[in-house]
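One protein chain is absent from this view; the other protein chains keep their places.
Each chain carries a letter (A, B and C) given by its place in the written order, and its residues are counted from 1.
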Amino acid sequence: MARMNMVQALNSAMDVMLGRDPRVVILGEDIGYFGGVFRATEGLQRKHGEHRVLDTPIAEGGIIAAAIGMGVNGLKPVAEIQFADYIYPGIDQVVSELARLRYRSAGEFYAPVTIRTPCGGGIRGGQTHSQSPEAIFAHVCGIKVVMPSNPYDAKGLLISSIEDEDPVVFFEPKRIYNGPFDGDPHKPAVPWSAHARGEVPDGHYTVPIGRAEIVRPGKDVTVLAYGTMVHVAEAAVRVVGVDAEIIDVRTMAPLDVDTLCTSVCKTGRCVVVHEATRFAGYGAELVATVQEHCFWNLEAPVQRVTGWDTPYPHAFEWDYFPGPARIAAALKSVMEAV
Amino acid sequence: MARMNMVQALNSAMDVMLGRDPRVVILGEDIGYFGGVFRATEGLQRKHGEHRVLDTPIAEGGIIAAAIGMGVNGLKPVAEIQFADYIYPGIDQVVSELARLRYRSAGEFYAPVTIRTPCGGGIRGGQTHSQSPEAIFAHVCGIKVVMPSNPYDAKGLLISSIEDEDPVVFFEPKRIYNGPFDGDPHKPAVPWSAHARGEVPDGHYTVPIGRAEIVRPGKDVTVLAYGTMVHVAEAAVRVVGVDAEIIDVRTMAPLDVDTLCTSVCKTGRCVVVHEATRFAGYGAELVATVQEHCFWNLEAPVQRVTGWDTPYPHAFEWDYFPGPARIAAALKSVMEAV
Amino acid sequence: MTPRSRLHVPLPPARPGQEPDFSYVQISPAGAVNRPDVTAAARDIENLSVEMVRVLGDDHRAIGAWNPHLEPPELQVGLRHMLLTRLFDDRMQRIQRQGRISFYIKSTGEEAVAVAAGMALQPGDMLFPSYRQQGLHVVRGRNLVELMCQCLSNTHDMCKGRQMPIMYHWGKGNIFSISGNLATQFPQAVGWAMAAAIKGEDRLAASWIGEGSSAEADFHYAMTFAAVYQAPVILNLVNNQWAISTFQGFAGGEHRTFAQRGPGYGIPGIRVDGNDFLAVYAVTQWAAQRARQSRGPTLIEQVTYRAAAHSTSDDPSRYRPKDEWRAWPLGDPITRLKQHLITLGEWSEERHALLEKELEAHVTACWKEAESYGTLTGGPALDPLTMFEDVLKDMPANLVHQREEFRALRSAQADASGAMPPAAKEG
Partner (left out) sequence: MTPRSRLHVPLPPARPGQEPDFSYVQISPAGAVNRPDVTAAARDIENLSVEMVRVLGDDHRAIGAWNPHLEPPELQVGLRHMLLTRLFDDRMQRIQRQGRISFYIKSTGEEAVAVAAGMALQPGDMLFPSYRQQGLHVVRGRNLVELMCQCLSNTHDMCKGRQMPIMYHWGKGNIFSISGNLATQFPQAVGWAMAAAIKGEDRLAASWIGEGSSAEADFHYAMTFAAVYQAPVILNLVNNQWAISTFQGFAGGEHRTFAQRGPGYGIPGIRVDGNDFLAVYAVTQWAAQRARQSRGPTLIEQVTYRAAAHSTSDDPSRYRPKDEWRAWPLGDPITRLKQHLITLGEWSEERHALLEKELEAHVTACWKEAESYGTLTGGPALDPLTMFEDVLKDMPANLVHQREEFRALRSAQADASGAMPPAAKEG
């Protein structure tokens, strides 16, 4: 066991997989010699060679297309898109190709590509370095969509993603690369070394895709969150002092409906939290799923706490961010309902 | 007043606007000399000239980018993307540019671009000629998203879109270009001339963006639908014989929450219908909105009737299509609940 | 006076009712173009991107450095493949007209582009075609029944009814799945080739796109990645003059040949007479040698003409002269190879007629067999429940539920036959 932050855990996952499986290759902008702008691939090219860890041209569509071709030719490519905001130039290759290849060829061709990409706000990146586009990918059948909330899960889920024979879009909430941010930017940063999930095995292990995790059991209300917002939700729950069951969704698609709905049917109340914009966001699916399965148990409308329906504004990052105060307000409101 | 099918109504809208406003230009693949693969621009180049109605290279991203540049330079471009399935190569220019320009420049720059694109199944087009990606665009703040269900609205909404100073993604359900298809592919086709909304004024008029329409008043259950599915819902309601209030959503974003929720609060029951895949689809937002606003009035869980979560399969188009039988089943189920 | 700019709008050489005019097509005489060594640097062979490699002369003889010196039996095989491709296309179009399949795309006039290239490559080479290279399947010996079953979406359909007609794939034959989205296969082929190079294999990838599609981003990605990594890939740009209704000027062909894009990226570009079987064979062979010797990618502009409609949904008489194809200066690839063989004394009109008959009969037999596996309107049918498979490797819970909902709905409909089904299970 070692103490790792999320970047180190991701690095370790790739290192382990490059070592175990000669089919694994890593590619992306600035990820080779330089080690990535967030250092997630640091040292990997030196250790595993220039033909396994490839710097690429600045062309997200080309990166994903090349990864598909490599995947079809028996490799297991892990492509980095430098920021999730820059995945759009490559989205045709994701939606029309990567996600559809197995289906359209009735299983004869497929490309086991993992696309890693940092998402979310928190680094004063403004609208083009802060987006959380998971809803868009969750709507696309034929890919899996994952977002870890801690180093342990990050490594285990990334290894699962690389080993998976389906394509995976792997979102990394960059705000918690270094520590479990609780939503208060004015408090001193907390490192992962102070968190249980900062303990990460050095070697190979997996965390299963498609399974949510109850990170705090409780009986009064269920909070559905993922990525950074898991920690923010924990902070809000501490403040409000309600006995909430907090679930880390972890996999956006396919969704672990059972774990979510079992909880909500038990608590009868639910708050859905994400950082992405609200309208037609992923939270809508969570609300719709919960109300479909738990309608007769619900004692209050399911609430959504999300980023506002605007681009991420540079100067107002913390006014935009759905912080503990907003989650707390929602928790109070669902608890007070009737 | 004339009788028009939806293609003629769209053509008329563009013709009227080309005539009224010298800033209007039309561009897209095969839309000039040829008049478009669905004939929506037939005759417009001959009438308005080659500098107003432009054939383009096959490059959706280039088309949208060029339209943005034209919009910034004072024109009002109407770009056609030949099939909604082919909008993905241009999505970066929509999401990162068209939708964000006004915000990021604090209102100093904007591009009043309308993107017209045929969507939905029904022409045996398989997975790459049948998609309905409205959910993706509805999630993108900074654009309006529209889908008409009949010739009258099509023309009025397209004129509104072209006149609008915000960008509009205008989805055209190609299955009902020629008639109000009721979901039964085995019945003889019904032309628009047999439908009240096939009566379309020749000249200029508008239908407002952002306003849903009650197409059938009722008191037992609310059906939320748009595009083709409005007619399929009508057929299902006729079969079941329930007194349903059918609402044509018409504008996906911004959503007319008042009209929708007033109805559901009144009926206490709701079925949401669309042709797109279900998971994280636009219906999720409708369900979430309804349960948030009408929770205390709901007598049954809101149901979704949608395309299955698979690509659109060529041979099984009618097994895939959420036809009247599935809507009817959902209607009965919400009516029977408790 | 202030100078003012004016928008240039490309104009095709002729519109319906006008005389066809192909004077814009620059044609080199057969045998006129030099054949550099495959080790030549891109910058030293730029002339290949402007001139046109041609082997078959007007006298039907093969001449010049690019003559691949194929033996007559090989030429006869090539002729057979091209003819079979054409007859297959003709038949499928007729079948579509009869409403027995929903859609079809012919490759008429462009058969050499697929057949000669396919023959010049190795079976292990991976092919990433567009929808107009059915000849590749023919070259690699695919049973036509399988292609027909795909078009029929029947019980033997390799795509299990999921794809429009002509969207074939063939794992064993190393032919990739055709996409409805234009050009996507081009950079995928480059990625496949990069993987071959990473693994140090001797296989290469070849891909084809239309000149119209070259305006898509994927063309640029393919060229950039191929150039940067010197990937062992052959990138064929099939300039058949038309992209549905727009002529090649709308893809940027007015000012330059498409082959000249190659040198812009530091990739050799070769412009070849795409209706000359021997020339296509020769340039493909040359490009393949380069690729296998780690000398990187080649862009080949296949100059040809789309003699047929774009697809069965298209009516070209709306936008080009009706008989434009007759005026096409590079002729017909089948006729030209046939005449060459006759000139060599290795073929005759009689043998040709016999071959045609044989192949027609073969196509008929294949169609009979294909139909026996089901048609749109009758015979055995694919189980619609299969539509829930292969979205992911293992079926996720939402699809398991949806399949059950669908199954329940169907049995309810079957039970009630006409009456409305009861509520689905998960109400």
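FYI, a contact is a pair of C-beta atoms (placed from the backbone, for glycine too) under 8 Å apart; a residue touches a chain by one contact, two chains touch by 3 or more.
Computed from a prediction, not measured in an experiment: that's the story for all the values here.
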item	value
Chains on display which the left-out chain touches in the complete complex	A, B, C
Omitted-chain contact residue, chosen from B:Gly142, B:Pro180 or B:Gly198	B:Gly142
Residue among B:Asp15, B:Asp92 or B:Asp309 touching the omitted chain	B:Asp92
Options C:Asp21, C:Glu254 or C:Glu358, residue touching the unrepresented chain	C:Glu254
Options C:Pro10, C:Pro36 or C:Gly171, residue touching the unrepresented chain	C:Pro10
Positions on subunit A where the hidden chain makes contact	29-30, 33-35, 37, 50-51, 54-62, 85-86, 88-89, 124-129, 278-279, 308-311, 313-316, 319-320, 325-326, 329
Footprint left on subunit B by the chain that the document does not show	25, 51-52, 56-57, 59, 61-62, 65-75, 77, 89, 92-93, 96-97, 100-110, 141-142, 144, 165-166, 210, 253-255, 257-258
Interface with the unshown chain - residue positions in subunit C	2-10, 42-43, 193-194, 196-198, 200-202, 204, 215, 217, 219-221, 223-224, 227-232, 249-252, 254-256, 260-267, 291-294, 296
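Just so it is clear, only the chains that are shown with their structure count from here on.
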item	value
Maximum centroid distance from subunit C, chain identifier (CA atoms)	A
Subunit A and subunit B, separation of their C-alpha mean positions in angstrom	31
Length of the line joining the C-alpha centres of subunit A and subunit C, rounded to whole Å	40
Where subunit A touches two or more other chains, by residue	61, 89, 92, 96, 100, 103-104, 141-142, 253, 255
Of all residues in subunit C, the ones touching two or more other chains	159, 162-163, 167, 179-181, 217-218, 391, 398
